[in-house]
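For this view, one protein chain was removed and the others were kept in their places.
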Amino acid sequence: MDQIIELLAVIASAIFGVSLARRHNMDFAGVFSMALIVAFGGGSLRDIFLDRHPLFWIEKHHYPVIVFFLSLLTSVVPRFPKSIEKWLIIPDALGLGLFSVAGTDAALESGTSFFVAALMGAITGTFGGVVAEVICNQVPSLFRPAPMYATCAFTGSWFYVLLQQWEPARPVAGPVAIIVIVAFRLMALRFQWILPQMEADE
Amino acid sequence: MDQIIELLAVIASAIFGVSLARRHNMDFAGVFSMALIVAFGGGSLRDIFLDRHPLFWIEKHHYPVIVFFLSLLTSVVPRFPKSIEKWLIIPDALGLGLFSVAGTDAALESGTSFFVAALMGAITGTFGGVVAEVICNQVPSLFRPAPMYATCAFTGSWFYVLLQQWEPARPVAGPVAIIVIVAFRLMALRFQWILPQMEADE
Partner (left out) sequence: MDQIIELLAVIASAIFGVSLARRHNMDFAGVFSMALIVAFGGGSLRDIFLDRHPLFWIEKHHYPVIVFFLSLLTSVVPRFPKSIEKWLIIPDALGLGLFSVAGTDAALESGTSFFVAALMGAITGTFGGVVAEVICNQVPSLFRPAPMYATCAFTGSWFYVLLQQWEPARPVAGPVAIIVIVAFRLMALRFQWILPQMEADE
């Protein structure tokens, strides 16, 4: 189960990274790097924070190869419609949900507190995208008033932590929490759920 | 002693992060993330560099909870005067002093050289703020001609290293070095102590 979640998270995130890079007219080196960063950024930070070695993509060494061929594949596609932008939200939301749950799970396994586990889920889910945005030289949407993103990951991770505690729910906790995060995120985008800004008036 | 220094550093840095985020009109997710980054960034990097696990905020798991409630608290405050900017320098200077000394101390404990220990102090003291500035999409003041910042941390960390070696000074080395860094930083701001620029003339 964990294996499948992780693999799907890597693929979804890599596709998001590739499309983001494509949209910024990068070359193949940029596309591959961006795919690596989005796919492995959050999980690497989680593994380093929790002192888990070897890092997940070093141990499962087919992951970087998969990301490489995913990046190559898109190079063969001659045209890549700009309207892809609106479809990008799907792999992005999937990556968010999958990695958040994988991160929370790893933290719980390492024996962290519940709060830290939920935080680790949110960090694992959002870090890759944040770094990608910093590289593209824009203020990450996590730090701008924008449809809820980290909030979905943090809430969903808490949801997973609590479900995990409840014995009968355990076998379905993972999939359910992932669905909650993905649905929460897609609805936040659809209905423009934006947290109120903290103003700094005179 | 070390415990109190660390807790104070976390609180001062979180307040600085919150205020910075407020000033950039972020929402609660941004405010909380920014508070976490400024409060835990430097210490996390120190722990990772020195291979200290679990990270200080994972072990002392009440730290992230404190940062969360500090962030929540400010959301209740309806207005936040822009003139707060000039008061921000106080928690920022405190965070700088407290984390620099905590970083130097951890490095010495790990048996690094004096030079590396002082460097680790400066890194621990400044890293959170540098990341926060990169996120806000500006060249960090550490890399622009601006009142001395890293210089205060590095000098003060050296001061702490040397005091530590001198047996009778040891019990007061921490507080004294913190005061030196905070005072140095505040005076640098007050009197515009700026290191000369290295020019690259034609």
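By written order: A and B. Residues from 1 in each chain.
Just so we're on the same page, a contact is a pair of C-beta atoms (placed from the backbone, for glycine too) under 8 Å apart; a residue touches a chain by one contact, two chains touch by 3 or more.
Values in this document were obtained by computation on a predicted structure and should not be read as measured data.
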| item | value |
| --- | --- |
| Chain not shown: contacting residue from B:F32, B:F49 or B:F184 | B:F49 |
| Options A:I5, A:A21 or A:V161, residue touching the unrepresented chain | A:A21 |
| Among B:I4, B:V77 or B:V139, the residue in touch with the chain that has been omitted | B:V139 |
| Hidden partner interface residues of subunit A, rising order | 21-31, 33-34, 36, 44, 48, 53-55, 57-58, 61, 64-65, 68, 74-75, 79-84, 134-137 |
| Subunit B residues touching the omitted chain (full complex) | 48-51, 110, 112-113, 115-116, 119, 130, 134, 137-140, 142-145, 148-151, 154, 194-202 |
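In this section, only the chains that are shown with their structure count from here on.
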| item | value |
| --- | --- |
| Averaged-CA centre spacing for the pair subunit B and subunit A, given as whole angstrom | 29 |
